[in-house]
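Following: one structure in structure tokens, then a few remarks.
Every protein chain except one is present and positioned as in the full complex.
Right after this comes chain A.
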Amino acid sequence: MGDGNNTSGRGIAANNTTSSSNSEKPEWLQQYNLLGKIGEGTYGLVFLARIKSQTNRGKCIAIKKFKQSKDGDGVSPTAIREIMLLREITHENVVKLVNVHINHADMSLYLAFDYAEYDLYEIIRHHRDKVNHAINQYTVKSLLWQLLNGLNYLHSNWIIHRDLKPSNILVMGDGDEQGVVKIADFGLARIYQAPLKPLSENGVVVTIWYRAPELLLGAKHYTSAVDMWAVGCIFAELLTLKPLFQGAEAKSTPNPFQLDQLDKIFKILGHPTLEKWPTLGNLPHWQSDSQHIQGHKYDNAGLHSVVHLSLKSHAFDLLSKMLEYDPRKRITAAQALEHEYFRIEPLPGRNALVPSQPGEKIVNYPTRPVDQNTDFEGTTSIQQSQPVSSGNAVAGNMGGAHAGRNGSVNRPMPAPMQRMPQGMMAYNFPAQAGVAGGMNPGGIPMQRNIAAQAHQQQQLRRKDPGMNMPGYPPQQKSRRL
């Protein structure tokens, strides 16, 4: 970790000499071509950059720059916590920290991640606002399965994410990991054993829409079940393209009681009862009942109609188990992965973006908008001006990109696929025959990749300057990634 020669603390002196001059880029930044800003949040900014060096040339990297924390508070605790967790974990469905860079001038930290082109927020938004049709079942199921797979890994390593929401669930673009889900943003993640403070004490604002009812009712202790509630909300949102519980946030006091959010939940899931949730009575906000939530009367549960699922469907069964009020009864990530929903067709796959049905339309998701006007703290000139979306299509990178793709054709299935229920392969066979022309010479895994290649070619074509997606705004308001 760290800049090669800086890792052990040696060579810092050399680094210092470069940082003494304000007009020059720091040494570490010179290994990248900076393309522009792709995100902004309370923690700081995210930039997109491309690697210059021979190995990995042209590979895209997301650089997260943390703001310096309060004056006199030293290195950002959020940054340090995110690094410390990411140093200990490696999983296909968790974002990969490639490097940590230090800017001594203002003691800020820069985290370099493998770049992911899409995220669930954008994918959902695109379906809702642009294509006007639901995300296909295969994609929903594959996204959900991989999200659970990553989460199961985190939970079995005693890590709670605490801030799962669509914009933190990334999906890889073109390349050998196309359509693979990556859980990101560990700034709020905690190890179980660490003393868990209320979110307000960290001075962090997080979206309340994905917050579990026990937290809304003032539970002091987080468990991994809070992440499963968020997954339930995300699952519903993937199905309907709308946030399931879209409460208006109360912002009066530092950690206000979120009445409207609970109201939205109760309206859909019905009133919680001590019978179904025995420890409910111990939760501070329920106990004090200052806003008379105990007395509210709600109509019967209507979750199935909100998400347009049959009461008897496996999807509904799984969803309702994720949205179980009692955190102790809520389904765990490990249990969810074993759910019948994932054993029936369409079976989940590694490339979530490639539909399994031959007739199914391939959706071209918009690439992440890059703001080329924001420079890297005013000291860097941004050299590249072509849009990032031209990614692999940049001349001179073609060879490498294609080699990578061809190489991936016969790649053995990655670990998560081995966990997939038996029978998936058989199902995909006819499904992709249409794409691949009915031939299956090299074993099943290749099938999806052929489809992937077709998809990629489409994407490359789409990215041709002459064929830009019409009507999609090139810039948009930055949001928390």
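Note that a residue touches a chain if its C-beta (ideal position, glycine included) is under 8 Å from a C-beta of that chain, and two chains touch if they have at least 3 such contacts; residues count from 1.
Convention: contacts and distances are computed from a predicted model.
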Pick from "Dolichol-phosphate mannosyltransferase subunit 1", "Translation initiation factor eIF2B subunit delta", "DOG1 domain-containing protein" or "Cyclin-H1-1" the UniProt protein name of the chain that isn't shown here.
-> "Cyclin-H1-1"
Which of A:52, A:104, A:221 or A:308 touches the missing chain? It is A:104
Which residue among A:62, A:159, A:238 or A:370 touches the omitted chain?
-> A:159
Which residue from A:51, A:80 or A:131 sits in contact with the chain not drawn here?
-> A:80
Note that chain A touches the absent chain at residues 1-2, 6-9, 12-13, 15-16, 18-26, 29, 68, 71-75, 77, 80-81, 83-85, 87-89, 100, 102-107, 156-159, 191-197, 376-380
